[in-house]
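Apart from one protein chain that is not included, each protein chain of the complex appears where it belongs.
Right after this comes chain A.
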Amino acid sequence: MIDTLIQGILLGGYYAVIACGLSFMFSVMRIINLAHGSLAVAAAYGLWLLASRFGISPFAGLLIVLPAMAAIGWLLQRYLLERSARGGALLPILTTFGLAIVIDNLMFEQFGADTRSLAPFIGSLSYDSWELPGGIYVGKLAVMTMATAIALLGGLQLFLSRFALGRAIRATAEDPDTAGLVGIDARKANALAAAIAMVTVGIAGAFLAMRATFDPYSGGPQLLFAFEAAVIGGAGSLWGTLIGGIVLGLAQSLGAKVHPQGFLIGGHVVFLAVLFARLFLVGTPIIGRIGFTKTGFAKIRAAIRSTP
């Protein structure tokens, strides 16, 4: 039992890492990025390419992939999201939905349907573990993932609250017109926020690819898990995202303990329970407030269906 709890919490660390970018983009830019999972998978392919073709270790590969992701975030905001945002609140969501399809299919075309993994390129890290007292083993990679989640979310929180650039991003999120009046270049602030979000997506892609296998259509399930973690934690709160990830990880681990098929169901049940509790008890439908619409739900349903 204790083992299940510990493994569940550590799994939650992974979910927190993948939810981080989604939650950040939502909380500071009010954009629900349905291409989140696909972009993470794209980063994973980037690392895999560097490792398999050029023999660059995935950790060194991050030094190349993360700046590339930042650039992609900047361009995405400047040339896609910013423009589509002028068409109303719904358009950016549709745009990212379309982007997800484009990315998935481009990857399919480039890399085929084979599943890949970074595990062969990180030596023993993918299966090494530490023994805790009581005969419980924790994977080194899982612990590293949890540490990364805490560092990432804590770092972002610190950046947003203590640094001038972070304040500028928050101010722009709240009121871009007034942000301009106090001297903030709102377009730049948003592009910077998108770049930061994409860096976290790149990190998420690295962990996705190190701990498991991925293929061109792995983005959907990753988006689903990220979304569940973010919503459980109260979309838009960074520390809440960590809690949300842990709750999701625990629910899945306990679900698997109850029934062999219970892994995903456990997570979905908790997600739905939290969602309905929010909608009906608290009365401030966080989802409704940000104009979340049928498209999002359809995408999630599709993701649920395509979850192995």
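Everything below uses one rule, namely that a contact is a pair of C-beta atoms (placed from the backbone, for glycine too) under 8 Å apart; a residue touches a chain by one contact, two chains touch by 3 or more; residues count from 1.
Just so it is clear, contacts and distances are computed from a predicted model.
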| item | value |
| --- | --- |
| Chain not displayed: protein name in its UniProt record ("Acetolactate synthase", "Glycerol-3-phosphate dehydrogenase subunit GlpB", "Response regulator" or "Branched-chain amino acid transport system ATP-binding protein") | "Branched-chain amino acid transport system ATP-binding protein" |
| Touch criterion as defined above, residue of A:Ala186, A:Leu248 or A:Val270 at the omitted chain | A:Ala186 |
| Touching the absent chain when the full complex is considered, from A:Met1, A:Ala164 or A:Leu281 | A:Ala164 |
| Chain A residues touching the omitted chain (full complex) | 164, 167-168, 170-171, 174-175, 177-186 |
